[in-house]
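Report on one structure; see the data block that follows.
One protein chain omitted, others in place.
In this document, chain identifiers A and B correspond to the written order of the chains, with residue numbering beginning at 1 in each.
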Amino acid sequence: MSENYLLEMKNITKIFPGVKALDNMNFNLKSGEVHILIGENGAGKSTLMKILAGAYAPDAGELYIEGKKVTKFSPIAAKKNGIGIIYQEFNLVPYLTVAENIFIDHMPKKAGFVVDKKKMHIEAKKLLDSLKMKVDTYALASSIPVAQQQMVEVAKALTHDLKILIMDEPTAALTDVEIEQLFRIVRELKKKGIGIIYISHRLQELPIIGDRVTILRDGKYICTRDIKDINTSELVKLMVGREIKDLYNHTRHKAGEVTLKVENLCSKKQKLENINIELRKGEIVGLAGLVGSGRTELARAIFHIDPYDKGAIYLRGKEIGRKLTPRQVIDLGISLLPESRKEQGLSLILPISQNIVMASLNRIFRKGIIRSKLEKKIADKYINEINIVTPSMKQKAVNLSGGNQQKVVLAKWLCTNGDVIIFDEPTRGIDVGAKGEIYSLMNELVKQGKSILMISSELPEIIGMSDRIYVMRNRRIVKEIDGSEATQELIMSYAMEGALEEERHG
Amino acid sequence: MAKIKSIFKQIPIVTWFVLLMIIVFSFCSKQYLTLRNMRILLQQGSVLLVVASAATFIIISGGLDLSLGGILTLSGVFVAIAVNAGLPIILVILIGALSGFLCGAFNGVIISYCGLQPFIVTLGTQGIFYGCALAATNRVGIQVSDEKFLTLGGLINGKIPMAFICCFVLYLFAIFVQNRTRLGRYVYVIGGNSEGGRLSGINIKFWKWLTYSFAGMLTGLAAVVLVSRLEVADPLVGSKWEFEAIAATIIGGTSMNIGKGNVIGTIIGVALLTVLRSGMNVIRIPSIWQPAIIGIVIIMAIVFQVSIASKEIKK
Partner (left out) sequence: MSKALKQNKFKLSVDMLPAISRLCILIVIVLLGVGIDSSFLSLRNISNIFANASILIILGIGQTITVITNGPDLSSGSVMTICAVIAAILIKNYNVNFVIAILIALVVGGIIGAINGYMIAYVGIPSFISTYGLQWAIFGFAYVLLQGYVLYDFDEKFRFIGNGNLFGVIQMPILVTLICVLLGHLLLKKTTLGRKCYAVGSNRVSASMSGINVNTVISMAFVISGILSAFAGVLFVARMNSVQSDSGSSYLLPVLASVYMGGTSVSGGEGGVLGTVFGAMVMTVATNCMNLLSVPSEWRDAILGVLIIITVLLDVVVKKRMQSIKIVSA
């Protein structure tokens, strides 16, 4: 019965070019409950969130709030419907005060256009006090600690006659004490009848704060259970329980000697602690973990594009210095295909051929002169070898499909003749056909004796392609799993906090 | 108390440098620290104070306006024509404000609604505004001699620096707008988190447009004082205004592109430029050298301020 639900989503579908982000999603929320939304990266949580927040409109399906159908999808309409959302990276204006941030879109006025500061601060204080939050309303948003910023976000949401609050990983950046405070506030909100959609990966929190939990997987709705009726291992199973199609065709080779060794790497700024990993000749090592677990940060530290404070990196037995430039690292033979190919991997407005040679200019063109014939030859070679689909090598990279763009990035790094290649999310946003091609290219590379470190959030991909897998959580390596023993549940249980029995029982 | 402390923290280090200069200059010349000289200084820095305040709004919002000098000149021309046509002062002031507002609005439309980069647009409109001023005056300055009007900018009885008083009022007005109106608060949103502001339902495009329009209006009002003070609307004056306005803003502690800054601080930047310029003669720097030295000091002050700001951000 829809009238009982504060929020109801029926058969909501959302399609982006190349991917079905939500597939017939069903979801409901009761007033005064904390409903936890759980799922892997890419399961559809953020798309669902954004539809509720009015950032996207669904392609199919219906959304009901308090029984009424929602017809308009915009941030303003969402607010009118009583929906508030707190993103993981907060949405505050850094150099405005707390009170101003809270009332950002409807500051109290007097005499028409003058902002009534006094009233604003009084109201802000009232709001914060009612939830027993201690925040200085005159402080600038950028100067208060993260936990307080979050409270400001909650207060901000409350100014709009809040009925539904969506919280995305609210405890990710908080200390235990601050988490307690947050839970207290959440309970106050529940008392007011507000329904809370709580997205989190920290399984140990679920029984403390949650009432029901809904699991998503690959854009589909899997099930909803009462928290008291489900245990962690069941949760993990439901999260990852999919069939693994074998696109991967990965044969394990006999691993050779160690090519890359990272020893006790620490970085204060990136909060990496005591990272120890090894890469051998001819093997693909997977690096698994949730978003924010530190995998990209580790890759960037190895590549020396972010500095690290302690520890050592050995390439083929020799230590490479901490103060190297990326150029030197590339010349030593390490390559990094970054996570976002459009923003970091390619120059979109430059032609394919120029992108391919970009990291090897000094090596290929001695004396600093570009020889077009040579460039053409090289570009042709890679376009053919990797099967980049394009009418000409002069085509701008922006005109290619995602899969082909990724191939261009790969070509660029192959051109550097490196033997340690780090792939950060190599097949994200790429169609199945291109994925298969990239997998076979990776297989070919290790057959030739290269070493690959593959960061991926797609569990089937990690399991299908890796000879060994490191799992990262909270900026540390928590487990090394051999490829033959890896299962999706095993990886996920190490990747998530509180998933393992030992952790929950202390 | 916390409010005062937070304002104190925002006072740039350059302030002490300005005070140092004043001390040095007064040592070199007994005439420097006299009331008479101070009045002259105040008059000299007055118009820049307003134009720089206008620039500050735009820079806080993450933009740039190279056409402020052109707006100043063109508005001045309209003001002079109005005065000579015998219009009452209130109307003259309104004309100044309106002409500035329209110029700024023109900038705003192209920048905010068409989405072009402020630098290019205002470089173009700079030429347009100056060109119009030149055309309207036939390359000859327009003299004004209306007694009542001249009181707005002159040194009354040799004692009261009216130009400074009027401009200081405008400066206070700018501070008021910054602290107490939505426009003033929203420039921080545009500069500090415009996407977030948009998601919160703020019509960023409109407020951005209004920012440029308001800056234009302020500049137009400054033109009234300028024409009154100089007793002429001169279209050939040249375009150092926008540079000094931007320099004063940055030296006064406003950062570019992050939505941080304050009109209050801009007065320090203006003070630096005014004191510097005035003191050159006192310490016997040949007038030949003065533009060069001023340029160098400004650049060093900007480099200094930007380095400090980026170190703070890195923390």
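Keep this in mind: a contact is a pair of C-beta atoms (placed from the backbone, for glycine too) under 8 Å apart; a residue touches a chain by one contact, two chains touch by 3 or more.
None of the values given here were measured: they were computed from a predicted structure.
Novice: Considering the full assembly, with which of the depicted chains is the omitted chain in contact?
Specialist: When the entire complex is considered, the left-out chain reaches A, B.
Novice: Touching the left-out chain: which of B:Ile81, B:Ile165 or B:Ile293?
Specialist: Final answer for the missing-chain contact: B:Ile293.
Novice: Among the options A:Asn249, A:Asn274, A:Thr325 or A:Gln448, which residue touches the chain absent from this view?
Specialist: Per the contact definition at the top, the residue touching the missing chain is A:Thr325.
Novice: Among B:Leu123, B:Ile160 or B:Ile283, choose the residue that contacts the chain missing from this document, as touch is defined above.
Specialist: With B:Leu123, B:Ile160 or B:Ile283 as choices, the missing chain is touched by B:Leu123.
Novice: Which listed residue (A:Ile38, A:Leu346, A:Ile378 or A:Ile469) would be found touching the missing chain in the intact complex?
Specialist: A:Leu346
Novice: Residue-wise, where is chain B in contact with the chain that is not depicted?
Specialist: 64, 66, 110, 114-117, 119-121, 123-128, 130-135, 139, 235, 240, 243, 246-247, 250, 256-257, 288-296, 298-299, 302-303, 306-307, 310
Novice: Considering the whole complex, not just the chains shown, which residues of chain A touch the missing one?
Specialist: 17, 303, 305, 325-327, 329-331, 336, 338, 343-350, 354, 357-359, 361-362, 365, 368-370, 379-380, 383-384, 387, 389-393, 396, 399, 401, 412
One rule holds for everything that comes next: only the chains that are shown with their structure count from here on.
Novice: Report the inter-centroid distance (CA atoms only) between chain A and chain B in whole Å.
Specialist: Once rounded, the distance between the two centres reads 45 Å.
Novice: In their shared complex, at which residues does chain A touch chain B?
Specialist: 53, 55, 75-76, 79, 91-96, 100, 104-105, 107, 109, 113-115, 117, 136, 138-140
Novice: Under the touch definition given earlier, write down the residues of chain B that touch chain A in their complex.
Specialist: Touching chain A: residues 2-3, 6, 179-182, 185, 188-189, 192-193, 196-202, 258-261 of chain B.
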